Every structure is written in C-alpha cells, then in structure tokens.
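In this view, the complex is presented without one of its protein chains, the others remaining in place.
A, B and C are the chain letters, set down in written order, and residue numbers restart from 1 in every chain.
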Amino acid sequence: MKIALESFEKFDPQHLPEFEPLAPGHRACQGCGEVLALRLAAKALGREMMVISATGCMEIISSAYPQTAWRVPWLHVAFENTAAVASGVEAALRIMKEKGKIARDDIPILAVAGDGGTADIGLQALSGALERGHNFIYLCLDNEAYMNTGIQRSSLTPYGAATTTSPPGKLSMGESHFKKDMPAIAVAHKIPYVATVNPAFYLDLMNKVKKASLIKGPAYIHAFSPCPTGWRHEGRYAVKIARLAVQTRVFPLYEVINGKYFLNRKISKPKPVREYLKLQRRFAHLTEEDIEIIQENVNNEYDRLLRLSQAVDLESKLTTSFQEYIDQLKLQMDEAYQKLRAEFQHT
Amino acid sequence: MIEIRFHGRGGQGAVTSCEILSMAIIEEGRYAQGFASFGPERRGAPVLAFVRAGDKALKLREQVYEPDIVAVLDPTLLRIVDVTSGLKENGWLILNTKKTLAEHKPKLRSDLNLAVVDATTISMDILHAPIVSVSILGGLVRATGIVELNSLEKPLLKRFGALLARRNKEALMQAYWNTAMA
Amino acid sequence: MAEKVEKRAIIGWRNLALGCAILEPGSSMHLLTGTWRLQRPVVDPEKCNQCGLCHIYCPDLAMTKTAAGTYEPDLNYCKGCGICAEECPKDAITLVEEKE
Partner (left out) sequence: MPTRTPMEVSIAVAKAVQQADVDVIAAYPITPQTHIVEHLSELVANGELQAHFMNVESEHSAISAMVGAAAAGASTFTATSSQGLALMHEILFIAASLRLPIVMVVANRALSGPISIWNDHSDIMAERDIGWIQVFCETGQEAYDAILHAFRVVRDPNVVLPMVVNIDGFNLTHVIEPIYLFEQEELGDYLPEHRQSLKLDIDHPITMGPVGIPEVYTEAKKQVEDALINSKQVILAAWQEFGRRFGRAYAPIETYRVEDAQILLMTMGVISRTAMGAVDRLRDAGKPVGLIRCRLWRPFPLPEFREAVRQASIIAVIDRHISLGAHSGPVGQEVRSALYTLPNRPQVFDFVLGLGGRDVTVHDFLEIVELAEQYATQGPPESEYTLIGLREV
C-alpha cells in the first residue's frame, strides 16, 4: 500500500480528465448532489473501471431501459447485496487472470450504494466483503434517508430531520436518533483505507477515490450527498449546503489509513450549525433547544475526530523525540570518548 | 440383499464401520449403500448406521427396518436400546463385549446367531483409543463372511492413511481371530 | 363501447439483448432532460474567468467549454437547477425564466 501512495499523483485542477463515465441525459432531480458526487467519483477512475450499483436513486436515474447513462461496464443486481456482487466480480477477475483467461485483473471496481443500502439492509454483505479483503472501492452516497421510495428515515438520517417516517408531531421532533457512525464501522474491519468526501470539495473527493483505487484491498468512501427533494432545499444550494456541512463541522473530511485518522481539513473557526440547518426545510420545525443539542453533538464528534487524528501526531512526535534523545546520547558518548582518548594520548 | 445395522455412540465409530464395510462391498464389484441415521446426535448419544448390500443395483432407498445383521459397538447400549428389534430370524448379532458367549446367549432370542469379540480391549491395545469401528468389523466379517478380508484393505487405506491403516488392519485381524461364535 | 387502449412495448422481445442488457454506452444522451427546465442559466462571457467550477459542479454535465475558453450551458441537458449561478465566483451566470 505504501508504494501505491508514494506514486500517487494528485489531480491537477487545471487538467482534469475529460472522460465522463456518467453521461448527460440521466434522470436525477434538478440540483441533485448525489449524482454530482457519483459523477466526480466515476470521473476520478476514468474509462477503465466497472461500476456495481445497488438499487436506489442512482440506479433508477442512470439505467431506465432503453437508455443508460453509463459509458463503463455497469451491473445492478439488488438493493442489499452490492458489496457481495462486487466481491464476485473481483474474485472472478482475479482467478480468470490467474488462469490466463483474461489479460487484466487490475481494473478498479466501484461499488455504489446509498445510506440505506449501506448502513441498513446492505450492512451484512458489506461487512462480509470488507472482512474478506476484496480489492474494491465501496462508495456510500449518503443522502440521509430512503429518497428513492419517498424520503423515509434510515439509520443515517440525522437527529431532528423530518422524513415521511420520522415526522415531527405533538410527541415528536423528527428523527430521534443520531446518525450511525458508518465510517467507524468500516474502520473496525481493519481495512486499509476509509475516507469521507463531499462534492463541494471536488478535488479532495477525486483524489481520495483515486487513492482508494491504488490501494490493494477494500476501501470505504462515505460521500455527503445533498438531496434537494428530501432535504427540502432549493436545488441551487446543493453545493453550498455541502460546503456548509464541512464549514460547520457537521461533516468533517478525514481519512483513516491503516487505522490511523487524518483530519484533512481542520475547521478552526466553525460556522454555527444553525447556518447549515436553516437552508433545509427538513429542519425547519426545530426549536432553539433542539439546535443546541445538535450543535453539542457536532462539537463532541469533531473533538473526538480531532483527538483521534492528534493521536497520530503524538505518535510521530514521540518517535521523533526518541530519535533526538538517542542522537544526543550518541553525541555525548562520542564527546566522552574523544575526551578519554585525548587524555589517554596525553598520558 | 443383506441389510446391516450398527449400534454405537456418537464418536465411537459406527458411521466409520458402515463407511468401510460399504466401501469394501463395492470394491468387490457388488452394490452397497452406506448411510447413518441422519441427525444432530452428538458425542456419546446412541447412534445408528446402516449398510445395505446386494448383487444387483438396489431398488430400495428406505431405512433399514429388518436387518440381517446387527453389530453393537458399545455393550452398555444393551441396557437402553432393543438392539435386536426387527432382526430377521436366524440373523446375526455381533457384540463388542468383555463377557463370554455363554453369558450372553441365554438372554437372547433363541433363533439368533451370536458372535462376541472384545473389540474395546483390542482397540486400546493396538490403537490406544476406545474407537472400535474397525475391530467390530473383524468380528462381523469373521461371523458372517460378508466380505473377503482383503477387500477391507483399500477402504482402510482411504479412510485412515498409510500409518493408521496398518494399525487398524492389525486391530481388524486381532478381532477376526478372537471372535467367538455360536 | 370503450376503445382499446394502446399499451405498446418499446421493443419486441426477440430484439432484446441477452438479459435485457443495454449495449450502447451513454445512450442517455438521447434523452433530452433540458425539457425539464423552468429557468435557464445565461453566462456573461465578459465576466467569466474560465475557472470551470460551473462545469465541475453541474450534476447534469451540461456546462461545456466554448472555443473561447468560457462556458455555456448545453440546453439539451441543463435542467436549470442553478448550481452554476450560485457557485460562480464572478457572478457571471444569471438565471432567467423560460418563456411560455
């Protein structure tokens, strides 16, 4: 894995690849942030790759017969089994290459599913595939609810959000649970690469997807995916909201490489969460107290990530200072030796 | 057609007995089915295994209800299981026991033929384990002649590998020659 | 008497590819999603600094580079979401209502 990352060449914003694996004419909603994240991820991988898609918005909007938006090999089987299907594809390429039946087995495989297909119904298949160590990139396009079926809550719906199955009411303030920490679940499988991405930070997104494709073994990428329809915001604000999610620390950008956390973008002066919430009518019913609870949770989560990433800093500091200590010791011993030697010669 | 029923306890080797015997019959060019009473029985629980043999392809797939031969791998089973249930008239009962023919014979149905062999002692002496799957076959083959002794060699090799097969063959022969019949 | 309602398939079963696969890559290009648009982006090439963010952030891949290096919406596909206008750092893009 080290070798792959050393030779890793980042995308140049002036010379992005022209090839778009996802063609125009797809049927995503106006201002869909999910298809934007998917398009950028696919663009990072280029022409030579395969996409395995779960049932969901992205499958429906890109493959309604007789037209496909895909210019690369694409396979959809069902909702909950994307990781398992991708496992099969990956294993097939590997063994067929070994048996001399095909020329290449180094073709990136991008498995795509939504938050429900990943964190709810597809979690078992994903866990199995991550544990087996298949060489593929799993992209979770998190738009925080079952949008394809009409905005029902999932285990990744944020606290306080109104959905059609977590409606605010006399006894309810909307979704009553905090989001499941899906990247941490991926990390717990001890896979080499986990990252969060956001289409507003498109270079970061594309670089992380490319990095994931260079790493041997499973990579899990969690993509923030604004949904104007489900979040009830104006389509033109999709990227703005995505950016605000990072600026308010609602969705921090980080990588976990071989279990070590790296906070890619430290937000030292965060905007208040309220600014992020107020653009989305799914949060319109929240009281000041509710918003306080969300703000506190965001603060705590960010602090936790910060501490996790500082653990890496601390570790490197410890290693450096120990080396310095040894060097100093060596120097002192050298001096003492020279001194002794001089004294010896003197006598 | 000959049908055989083995009575044992889970882990004692009744299924192995049926496996080796059915293979030996097939090695002789005859037809056989070897199968166990399928179920979740665990170590120690009473288990059954069956062999059905014939000179022609077998047109029967039911369990064995009226065996021609019954072999009992554990003498303590006699207290809890009616081992001779369904055993045909003039059928053979092969017992692993430390007791003598004379001690067992009077307790049996009078029409039955009886063979006794101290398979446990033989197995302990030679294999250093109370696994009597092969030594009971020594008694069974001696009493009934259902297969040639030679026919067992290949199945033993297949089942146990070269080293263990040799020791098992020794146990087989010991049991064969130390079987008492009436 | 009720007329028989025409309920036609778009392709005969004998002409379907194996497993109902779609063989033409990127054939969604035939579907002109520009018809969904209520507003259209208008680019002021004078203000455009050619940064390309409107192209990058367009979910519909509708912002295309002109020969001059500036960007123009491909109205065949632009759904009029307005992200480009919102994200343009030079305020070079404005949205105008589609006429009746």
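Brief remarks follow.
Throughout what follows, contacts are C-beta pairs under 8 Å (C-beta built on N, C-alpha and C of every residue); 3 or more make two chains touch, one makes a residue touch a chain.
Note that the structure is predicted; figures quoted are calculated from it, not measured.
In the full assembly, the chain not pictured is in contact with A, B, C, by the touch criterion defined above. Across A:Gly128, A:Gly217 or A:Pro270, the residue that sits in touch with the chain not pictured is A:Gly128.
Across A:Pro17, A:Pro73 or A:Gly217, the single residue that touches the chain missing here is A:Pro73. Within the complete assembly, B:Lys59 is the residue of B:Lys59, B:Lys107 or B:His128 that touches the hidden chain. Among A:Ala64, A:Ile291 or A:Val312, the one in contact with the hidden chain is A:Ala64. Although one chain is hidden here, its contacts on chain C can still be listed: residues 8-13, 16-23, 25. Although one chain is not drawn, its touching partners on chain B can still be listed: residues 18-19, 22-27, 29, 31-36, 38-40, 58-63, 65, 155. Annotation for chain A: contacts to the undisplayed chain at residues 47-50, 52, 59-60, 63-66, 68, 70-78, 80-81, 83-96, 98-99, 101-102, 107, 124-125, 127-129, 131-132.
Everything below uses one rule, namely that only the chains that are shown with their structure count from here on.
Chain B and chain C have centres, each the mean of its CA atoms, that are 79 Å apart.
For the pair chain A and chain C, the distance between mean C-alpha positions equals 27 Å. Residues of chain C that touch chain A in their complex: 10-11, 20, 22, 24-33, 36, 52, 56-62, 74, 76-77, 79-83, 85-87, 95. Touching chain C in their complex are the following residues of chain A: 16, 20, 22-28, 30-33, 35-36, 39-40, 62-63, 65-72, 199, 202, 228, 234-240.
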